[in-house]
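Encoded as structure tokens, here's the structure I'll be asking about.
Heads up, one of the protein chains got dropped from this complex, but the rest are sitting where they should.
After this line comes subunit A, so read on.
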Amino acid sequence: MKCSNIVTQMQMLLLSTYFLFSPERRTANMAASGGRTVGSFLWKCGNCCFNFNTVSSNLTRQVLSRQLCVSAVLHRKNLAAAGPEKFSEEFIKKQVEEFNIGKRHLANMMGEDPETFTQGDINRSIAYLFPSGLFDKKAKPLMKHPDEVFPKQRAVQWGADGRPFHFLFYTGKQSYYSLMHDTFTKALAVEKHQDRLRGKDLFTQDAKQISLVGSRWLLKEELEELLVETISEHDYARFIQLMERLLSLPYCSVEEDFVQRYRRQLEIQSSKQQVQPLQYDQHGVAYSTGDGRRKTAMGTVLLRDSGSGSISINGTNYVHYFPVLQDREQLMFPLHFMEVLGRFDMQCSVSGGGHSSQAGALRLAISRAMLSFLSEGQVETMRQAGLLTPDPRIKERKKPGQEGARRKFTWKKR
């Protein structure tokens, strides 16, 4: 009810402003009275609108009730000077509570269990209850945890007397510079440790090194999130340089925990393979299917665990379909690699492309179909042999001003 009041009030406000800005009626009296009415309307609206996180009502009231001839430029400047919106801790806490209660209400509305209601379920329910035909993702209704909606902000950095807490506050990027100082202190500590060992004659070049293989440095965005402040590309590069310098010392394993805090593990690639479960036909023989593509050729394969080694492609024997040795070798590659040459029966169908790309498509299809019969370690070996990656190479396009993809037109001197 209150919302509809606000909507009509806003509509009236817009009409009145239009009315006020029309040239024929611009007199001082009209202006003054108009200003007051606008101001009073907006003051009422302002109090209601405060819950929608708009700019503070006082400011809007001052701006609009002050004058009508304020140009748009000044208007913009005043809003910008207010700075990014600050949310206090209690406000965020209240939002979190409201979100949790709202989540439970939503689960009840949808008839699902409030305890196991995930974010995905919330998104689905909101899309169902508020269907939106808008294209812009940011314009669609959303219900997310307040931590994702409100940007992370820092608590006030200075005390009651106005004196900042951190000694690097006036650098502007206190967390970043304090991190750099910490890293350098650690590097000095490692060097001191090394000197002590040298003094006692216990220094060896082959001390245990930190293993860096399965991990990567934090990205710039992740570092910004960690420090809760923005840093430039140059700053990020300097940070990585300093960490690399720390890692170049032989005894850097002393500070391994510190270094690992700024590295993220890379995920194991073989876990990304989708392995279909094995299917059994009416005679109890295991079978699986796979498909593959290469250039324009598409192939499908039905692999059966019957024990002969027959291969039929589009109804014909593979020796007749692929008279070239190289193509037959490509078909045998995955089977020979896993040493299961005579075990499977294959029924393949392939279309498109030339003989080489058809063979490549079938090779990929066979490798994918074989995955259901193999263990994890074998899947990883097949991936490292290059059998499971679809070949992305395609015919390069012809460019304008040239005869082909690379060939240029005949050069004529005149």
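One rule holds in what follows: a contact is a pair of C-beta atoms (placed from the backbone, for glycine too) under 8 Å apart; a residue touches a chain by one contact, two chains touch by 3 or more; residues count from 1.
The criterion applied here is as follows: contacts and distances are computed from a predicted model.
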**Q.** Choices "Carboxylesterase protein", "Ubiquinone biosynthesis O-methyltransferase, mitochondrial", "Peroxisomal acyl-coenzyme A oxidase 1" or "Small ribosomal subunit protein uS7m" - which one is the UniProt name of the chain not shown
**A.** "Small ribosomal subunit protein uS7m"
(Q) Using the touch definition from the top, which of A:E98, A:D147, A:E244 or A:E329 touches the missing chain? (A) A:E329
Q: Sort through A:H193, A:R263 or A:R383 and give me the one touching the missing partner chain.
A: A:R383
Q: From the listed residues A:Q95, A:Q153, A:S253 or A:S356, report the one that touches the chain absent from this view.
A: A:S356
Q. For subunit A, which residues touch the unseen chain?
A. 211, 213-214, 219, 221-222, 264, 266-270, 324-326, 329-330, 332-333, 336-337, 339, 356, 359-360, 364, 380-381, 383-387, 389-394
